[in-house]
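Note that this complex is displayed minus one protein chain, with the remaining chains in position.
By letter and in written order, the chains are A, B and C; residue numbering begins at 1 in each of them.
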Amino acid sequence: MPRAWRWILKTCEFTARDGTGRAGRLRIDDSEYLLPWAGDVPSLFPALTERKLDAFFPSDDPEFVKKFFTSDGKQPIRLHIHHPEEVTSGDAVITPNWHTLIQQPRDFVRHLQILKERIPPDTCWYFPGGVLPENAAILVHAGFDLFDFTGVDLKAVQGRFCLPDGDYPETVMAEGLCQCPGCKAGDLREHNRNALKQELALIRTRIKAGTFREFLEGRVRTRPPYVSIMRHLDRSALMENHTPVTRSTPFIAATGDSIHRPEVKRFAERLLTRYIPPLTDVAVLLPCSARKPYSLSQSHHKFTQAISRRAHELILTSPLGLVPRDVELVYPAAHYDVPVTGYWDHEERFQIADTLAKYLMKHQYRRVIAHLDGDALLIATDAADQAGITLESTCSTHPTDPVALRQLSEALSGEKKVKNHLLRGLVSMQFGYDLRVPGLEVKGSYPEVIVKKGRQQIFSLEPSTGMLRPTFDGWSMIDTGYRVYIDDFVPQGDILAPGVVEADPAVREGDEILVIGENAMATGRAVMSADEMIRSHRGVAVRVRKVKKLNG
Amino acid sequence: MPRAWRWILKTCEFTARDGTGRAGRLRIDDSEYLLPWAGDVPSLFPALTERKLDAFFPSDDPEFVKKFFTSDGKQPIRLHIHHPEEVTSGDAVITPNWHTLIQQPRDFVRHLQILKERIPPDTCWYFPGGVLPENAAILVHAGFDLFDFTGVDLKAVQGRFCLPDGDYPETVMAEGLCQCPGCKAGDLREHNRNALKQELALIRTRIKAGTFREFLEGRVRTRPPYVSIMRHLDRSALMENHTPVTRSTPFIAATGDSIHRPEVKRFAERLLTRYIPPLTDVAVLLPCSARKPYSLSQSHHKFTQAISRRAHELILTSPLGLVPRDVELVYPAAHYDVPVTGYWDHEERFQIADTLAKYLMKHQYRRVIAHLDGDALLIATDAADQAGITLESTCSTHPTDPVALRQLSEALSGEKKVKNHLLRGLVSMQFGYDLRVPGLEVKGSYPEVIVKKGRQQIFSLEPSTGMLRPTFDGWSMIDTGYRVYIDDFVPQGDILAPGVVEADPAVREGDEILVIGENAMATGRAVMSADEMIRSHRGVAVRVRKVKKLNG
Amino acid sequence: MKKEQKNTPIALWTGSDRVLDEILNSVTVILRSGGCSWNRCLMCQYRHERYHDLTVQELIGAMIEQIEVLATNIAEHDPKLVKIYTSGTFFDDQEVPPVVRERIADLCKGRTLTVECRGDYVDYEKVASYVDLLKNESGQGGLIIAIGLETSSDLIREKCIDKGLSFSQYITAAEDIRRAGGLVKTYLLYKPAYVSEREAYEDMVSSIKEILPYTDLISMNPCSVQRHTLVERLWRQGSYRPPYLWSVAKVLADAPVHITCDPLGGGQKRGAHNCGTCDQMILDAIREYNLNGDQELIRSVLEMSCGCKKEWEFIMEHEHPYAMPLTG
Partner (left out) sequence: MKKEQKNTPIALWTGSDRVLDEILNSVTVILRSGGCSWNRCLMCQYRHERYHDLTVQELIGAMIEQIEVLATNIAEHDPKLVKIYTSGTFFDDQEVPPVVRERIADLCKGRTLTVECRGDYVDYEKVASYVDLLKNESGQGGLIIAIGLETSSDLIREKCIDKGLSFSQYITAAEDIRRAGGLVKTYLLYKPAYVSEREAYEDMVSSIKEILPYTDLISMNPCSVQRHTLVERLWRQGSYRPPYLWSVAKVLADAPVHITCDPLGGGQKRGAHNCGTCDQMILDAIREYNLNGDQELIRSVLEMSCGCKKEWEFIMEHEHPYAMPLTG
């Protein structure tokens, strides 16, 4: 078989993503490997053993790299920030000696970001040498797909027994920590390999289920550098780009790091830049509830009754900061679950007060009523001070106490009813667009509603994700944004990445999309971010719901 | 076999502790079970199936309990906060229906604390029904020892596949997440039981290694209530009592919760109440270093040279707050490892500033020089404001920059050398005692030093734990505290709990101890807290180092 | 409270009932009354559905007004069977003043009337004279007195229900009723708080066996989670789960006599329920069986397979009083 032909058969595709981590397939000749995968990588890529004396380190300077780094055109293609390699979609790439970067989280993420922005997203990333069960999760999270047994085999010869939470003296093998065939046979190397394979299988499962991040939150705690890498990644554009706009799984905010998750920052940012509040100049600040969406909880039922639509309801919460009632279904507002202890730590206090203060400065209310007690009231007062306004308080007792509810109701006596705003608020958050179409009717039992204009359905609301789904008629009311442009074909089924010509840069995985081509339009849901659909050459870009042929 | 005789054969003993979690043995007749253990508990304790219609819930009120709760004297003895049961050391006890409390973390910890204070510590705690691989760690952490398969078997009939990070649809069994015999045979129930057994074996290993807490930090992230339980426990007297005063393993502070660990609070509290600083009225605030103890790092080498003993060195750090140079070896100052990102969150800022402000208010310095930059300087300034003092700053550049070091050195020109203080500081932190004995000499190469007076050794310093070990001569200089009183026997080997008559309530696991009896004195190390040695009737209380017979 | 009190029945509906192998058209009414003088049962919601602080005259007025609604309905449907629930004891003068009872007797003369009565309030004289009142000229008309025994176990009744009645008091009352010419209907409560799924099942089986000599009719009802009850508090904190419909069906299938059963809130979280998939099928079968008494139908339901059946079997075997409930 000619060499060139062999290369064409090395290709990869990704079918599921959760943040920057992804699951997919690597095909080499007739074999298929489920990514993320660990195995005898050098046997798959002969170039790895053919290359001699070609060590490079991520920290090497540009002149050194320029002088000694020579391309051989073979896969896995070696990456270095100072070496512009030609990489094509589907290629396997390698980051030589990056195991030495794990101890330098800031550099790790800096190098990663440079390379991930440069290389097509649909490439298979091989992290050589350094993977262990304990760091597989953070490495997959960083966007690596392919691993080898070097690290675990080395642990075996060093007499260390590997588990996802660290390594132990091999004597623990007799203590029943694992019952894999390796352990049964007293074969430490086999156990270590099994431990890694199991961890990767679990990661695959988690990515496919959309619960990988929650898993990662626990896994990284083994060693501080893993936490640092996660934290640096959380603050990177890379992560913002790859974080889906919604999930239907719970958002478990079980650590102090949750408050810095891209989803939380995105919510606050959209609240402050996109969100359009209803037409009223009275706001009530309310405590959050364990049950989501809030309005289905007993306490909020009482609040809503007491308020009777005479004010805009704003819910104060950690880690999200501030959730207006009309967008309480927007991810992750209806999805998060936090450990409740009654103690608000100072990072929470700061972030919430910061968001609230900015919100109150942007949207000037005539009256802001704090129906809060305890720390929540302190935080709100702090934010009001920052915003230069004075709060009214209606809680001399616990917020759900009848006395407090009466105070709240009385404080609002004489205020006018606020017009129902659900749709305009949701549209502003999701599409960044101000929908001012008259005559729209919300039908159904909240949160299971559809929006009609006359007899035509305009939107449906998906309660599990909080996303509005526009029909073609709905899209015709949203003038700009969330468009994906395709060539002159008529989509048969989903739209693949190579078919995408252009896309609104705001598009993220999970977004509702209007597909526009010369000969057809379609509605659907983005499976990848705008950046990824433009730079990728394989994989589904948009899951199509409806297609409309244009001009015959 | 007569009944009474059978009971005597049901007994337990604990051999290792890490916080409130412990490992040990349960003996029933000729069989021995390694605790924590999960198995067919009802078959070990016939009373469990004999008792009919005796359901009680933790929330039941006192009158109800008084009316219907009847004792049968059999093990496992049922516990309820409103029912005063007679429980003896070595007994097995059960907390009926506590699985319903997991969702109510505050109550869980409240009930636990009441019962743990009432019942002898060396009892075997059976948590019926609710254990799963995902919550085994938090339940052991809470002080439970004995579990059954009810929870995992139920998951099996419900088609759920259990792992320590949660449960999955049984279809994942084919995906290679586990290779235990159950998985090989496609037997979900066996897999689930194996997963639980493996998790408990791992927990045992971790407790014995003294690294259980670090393990727990990752494990609890599965579900918010587990985090809440951990947080409530961290803030409880129970946990303070059971947290060892030192460990030789790393203190990994990988989450926001680390700052609330009892070790951190204890350090700050001892710093503010016990610590006696050297005689100088000039202090320099320094940044911390990754290497521990700080003085072995390159940066601190430079600081120390620039300062040349002309000031008291205070290191600002997270999560510990403030570490004076002379007690930098005290646990966990020389043991902690944190993820470094350059971002100080507001909880850290608050806790550090709070400790520093209190310290500066207690100890009045004429000059406080902040050799800090960035956020650390902001935090110090904030603390100084709170304490009503003004800082001098010597960092126009990075603290290790030669310019800054020169500034620091120049700022101190003319200041007198501070007398070496190592011993007085360490003694004050460890024993809460002001050691003012003249003529003591510190010999050896720091941190491997011993203290002599003339030719007599007074103390040795254990660098891995930061603990001073007094000889009998050393003890003679410390007038009060850390005494354990025994009966009139002469210890042969270690001192067992039943031999302890009285103990200084300040004693914690790991403390250096002077044992005093009528006929003997001994030096040694506490293996349990004062409370536990007084209330227990089995197990080693003090590991004896040296014994001295009295009066022949 | 007074402002909101309504002088219409709490509920009123018409239907059919099986009484001693006969199917009768019926009207059922729940009257707001002076209230149960015991008023402590852990699962009882009607504790709140009562008049407060009325004079006797006011109470009589309010109840008569309610009865007029019933009267209209009787006039319209001419039911063979009238069932009147007062959330306590029909023969307690505090709860239902004698004059109200007389008005009811007028309305129901010649029909079969079912009323409820705490076992310790049964008075032979009162019952005997009331039976007479109900008889019309042709000797038609009868009285069924329903007693909420709930269980034959005094321990369960005391600890788990707080009913304030002993089994021996029940036996005396039942014998009195029969002697006075009435029929005895006994209510059993399937799975009160504090009993496991199996304990509840075994309790029903033995209760049925033990009451058979004393009762003419049996109505076994699964406990449901009513608002503002102690059971609801336990349920909210995960300490109570209503019975599985599998369990209910199993008792009915094995019972030696016909037993009526009304799974209030069946198939929902607060009522007897399985997994949600099979609930409706079992509920339909029970409803049908209530009327036609066809035990085969119930038995065939038990043969049905569903994903949750294994779970139920597991719970029946492995849920113990020290670790329950295991499911929600």
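Couple of notes before you dig in:
Basically, contacts are C-beta pairs under 8 Å (C-beta built on N, C-alpha and C of every residue); 3 or more make two chains touch, one makes a residue touch a chain.
Bear in mind the structure is a predicted one, so any value in this text is a computation, not a measurement.
Partner chains of the missing chain, restricted to those shown and counted over the full complex, are A.
When the omitted chain is restored, the residue from A:T88, A:Q104, A:S409 or A:N519 that touches it is A:Q104. Within the complete assembly, A:G130 is the residue of A:G130, A:G218, A:G256 or A:P491 that touches the hidden chain. Touching the missing chain, out of A:S31, A:T49, A:S413 or A:S445, is residue A:T49. In the full complex, chain A touches the hidden chain at residues 42, 48-49, 51-57, 59, 67-68, 78, 94, 96-97, 99-100, 103-104, 128-130, 148, 150-151, 153-154, 157-159.
As a convention for this text, only the chains that are shown with their structure count from here on.
If you average the CA atoms of chain B and of chain C, the two centres end up 57 Å from each other. Spacing of chain A relative to chain B, judged by their CA centroids, is 36 angstrom.
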